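Here we show just some of the chains, and they stay where they sit in the whole.
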Amino acid sequence: MDTSYAVTIGVDTLWVLIAAFLVFFMQAGFGMVEAGFIRSKNTCNILTKNFLDFCMASIGFFICGYAIMFGPSNSFIGLKGWFMVNAKSPVDIPIFAFWLFQAAFCGAAATIVAGGMAERMKFKAYLIYSFIISAFIYPIVGHWIWGGGWLAKLNFMDFAGSTVVHTVGGFAALIGTIILKPRIGKYNSDGSANVIAGHSIPLASLGVFILWFGWFGFNPGSTLSVGDGSLIGRVAMNTNIAAAMGGITAMFTIWKMFGKPDLSMAMNGALAGLVAITAPCAFIEPWAALLIGGIGGIIVVLGVALLDRFCIDDPVGAVSVHGLNGIWGTISIGIFGQKTLGLTNNGLIYGGGIKQLLIQILGVSTVIAFILVTMGIVFKVIEMTIGLRVSREEEFKGLDIGEHGMESYAGFQIFTTE
Amino acid sequence: MKLIIAMIQPHKLPDVKKALYEAEVYKMTVTNALGCGQQKGYTETYRGVIHDINLLKKIRLDIAVNEDFVEPTIKAIIRGAKTDKIGDGKIFVLDLQECIRIRTGERGNAAIG
């Protein structure tokens, strides 16, 4: 046959779909990390939450999430395309492919919270929360930044979602865990913290690799088109460098501070680097990625220590990884970003002044404020109605038996003396 | 010399250890066990089948002490383990005929502590 050529839109769809598959797979990564970092007696519970919040997110984002996020109308909220009925795709690629990519992002934002509120939150309460955040809260923020909303109009930049996904998830986790209070036995009366060790480092390690792997869909996929490959190449390399550097700096920081190279922290560091690079990945040079990731790795270690100082119990480090580094990544655009790579103004060090920096700060702070208020209300209402936290007895026995009537590791002899 | 065996609730272990330390009992061996008693269990459901669990997680303590430490030890265990709920557990006292410290070969009272 005589050669026929592939149409651009087909190749772009192919690319976005593969990226969407990878982002979906991150859900498994979140599940394994969260499960690995908590006690075995609550493992089935966190996995159920993680599994169902993606299901909920898919349905919620189908029913109204997409309409709110990408539906036309005012710059605060979209209101068109309920149930995807004549919903439009803002880009060239077909609506269904675009939806899947966005739905996977929505699921990620939702599941971040599970880790921060792990080992004591009621399952019912979690189900409700997860539907609300993915059907309403997340899409609204998304609309502001990616849906042509007011922040987009201000040229606020967040390439792949440091703010949209990670800051949202991280600060929802923060307000959630504050309202929920620490796990029994985590802090002593004198405010000092106790170790509540994760039950499976291998699970956690696998999870981090899966997340890193999925991030190659998360960031490069956000180009939404292949073009001549130069942009997706840059984004992919920057993503990898930031992650690697984050892992290294986090390990050395904790090593210096506490005398041992703690894998759980090194892994958090890589995730921190990934979160931080998510916003700027397209607008910077690799050496900047090295810096951004490296700083991210330090931030996460200090963040975890800081939270313990304030007796805020975040079992998996969700707040430090996603919350704090979401901020850092968003701001870093204002410092290392380049006009030639698609920004409207150069970053600080390229002589672009503090203009972009201020826009970034403005954007991320409003989002944080919005999340703390709205999610604070959501959690409070849930607490006052069906209740947010399981009983003391159930917390001792473990949520697996209490909430699901089953064990995660039937037959295994496990000490539960915490 | 006596060998004191206690079955307690897992989550009371830290309190019991604290109480024992206060009673100057520093040496013990801990094993995890499953207990079956008055305390009713719970039901598990797995894939549509319901299942009664009556073997509950317990911690077993083995503590060898000299005569004069028997009562203090028992009291300490009770102080640490008591929650007034069914399932708090039991303490058993056996006569210990001989005790040897492997490292030194010492025997008897000297070897206990």
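The letters A and B name the chains in turn, as written, and every chain counts its residues from 1.
The criterion applied here is as follows: contacts are C-beta pairs under 8 Å (C-beta built on N, C-alpha and C of every residue); 3 or more make two chains touch, one makes a residue touch a chain.
None of these values were measured; they are calculated from a predicted model.
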item	value
Composition by chain label (entire complex, not just displayed copies)	A x3, B x3
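Here is the rule we use: only the chains that are shown with their structure count from here on.
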item	value
Averaged-CA centre spacing for the pair chain B and chain A, given as whole angstrom	45
Contact set on chain A toward chain B in their complex	396-397, 401, 405-407, 413-418
Complex contact set, residues of chain B against chain A	10-11, 13-14, 32, 42-46, 57, 59
